[in-house]
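Below: one structure in structure tokens.
One protein chain is absent from this view; the other protein chains keep their places.
On to chain A.
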Amino acid sequence: MSMKRNLKRIAQVGIAAGAITYSGLVSAADTIKVGVLHSLSGTMAISESTLKDTVLMMIEQQNEKGGVMGKKLEPVVVDPASDWPLFAEKARQLLTQDKVDVIFGCWTSVSRKSVLPVVEELNGLLFYPVQYEGEESSKNVFYTGAAPNQQAIPAVDYLINDLGVKRFVLAGTDYVYPRTTNKILEAYLKSKGIADDDIMINYTPFGHSDWQSIVSRIKEFGSEGKKTAVVSTINGDANVPFYKELGNQGIDAADIPVVAFSVGEQELSGIDTGPLVGHLAAWNYFESVYTPENNKFIDQWHDYIGDDSRVTNDPMEATYIGFNMWVKAVEKAKSTDTDKVAKAMIGVETPNLTGGTAVMNKNHHLSKPVLIGEIQDDGQFAVVWQTDGLVAGDAWSDYLPDSKNLIADWTAPINCGNYNTKTKTCGGQTAQ
């Protein structure tokens, strides 16, 4: 890492720690401002700080190419410090004081829900790069991570069809994303003829570290003769002790595979993956995918961050896709005005890092391929299955009674985030 970049990084973090906005050196008149709303301190810093670096890298590259519409991009980085109400305040600050044209940010669903009313009120533009529980579509938000039908449902299909799994443990952290995902999965599994007795649902608190009894119960549940798998929506830090306990209690992936929706390369970089070989994860991107685009992206990332051991992951790809789509949309609309860009966004296509192209749909969700990978001993995933084509993100799940008639369509004449196809009415401007 060069000295200059080192100093720059220290300055960034230091200033961000004080939660003070800093602006670049470029004067404001001839620039397009890009807000970055990711936690740089607190619990979520582990995941979100990487995305801040990704956005800054994309901005640097875009500026080297001459910016957008001849204007340089100017990042405005704020630190919402893993504090959900602070996300709303910082979003307001970005939109009213810094007057940014677009915001890339949020990780947890609760932070997105906190920002949502602000971007809708001030008519801002938010790109949300993380897989989430769905059941939402806002005029002002573009969801570039996976909806449940782009991650959870294909993963369960793989377990049933390819691995012959007949019993399921749905294990998750106790908050909105796992609860909603598990509700969808439970309904889906029952529609596939899985009995109630063959589904075990378990929730644990955030940062749970003592997994002994739960892992032991999973082991028991899995030794009843039917092939069993664990579908894990366990979030963040709690995964490391969970996988350590699996390894120690000798649960082999060949006996009881665990398929995780929140475990990527970055989460695995904190553990010895030797005992975990064969456990699964479902994402739209894996670092190990061999394509020219991906190899180039990884090289650029290593170069930017100055550390060859830093991994890339799915939310980074989602950020990459979102950023490139936004650039294309601005150029198409010849304006940074929210309404014009939002309109131009629909139908925009940009290359995926895993090959093929991602498409932005009318419901502000992407069409992307779904990949399933097995953990390898080097902390990477090997792709063992992938969808034949693209899967369109579904904002409202078809498997929940409350949302099966709802669709989102932000084009005329519907122009609604929760349009009921039965009653032909729009439930309202905002989600839910």
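Here is the rule we use: a contact is a pair of C-beta atoms (placed from the backbone, for glycine too) under 8 Å apart; a residue touches a chain by one contact, two chains touch by 3 or more; residues count from 1.
Everything below uses one rule, namely that contacts and distances are computed from a predicted model.
Taking the options "Imidazole glycerol phosphate synthase subunit HisF", "ANTAR domain-containing protein", "Branched-chain amino acid ABC transporter permease" or "(Fe-S)-binding protein" in turn, only "Branched-chain amino acid ABC transporter permease" matches the UniProt protein name of the chain that is not displayed. The hidden chain makes contact, of the residues A:61, A:97 or A:209, with A:209.
When you scan A:83, A:135, A:374 or A:409 for touch with the missing chain, the hit is A:374. Interface note: of A:269, A:335, A:387 or A:405, the residue touching the hidden chain in the full complex is A:269.
Residues 10, 13-14, 17, 40-43, 45-46, 49-50, 163, 174, 202-205, 207-210, 212-214, 216-217, 223-225, 237, 240-241, 244-245, 247-250, 253-254, 257, 266, 269-272, 275, 277-278, 290, 295, 374, 376-378, 382-384 of chain A touch the missing chain (whole complex, contact as defined above).
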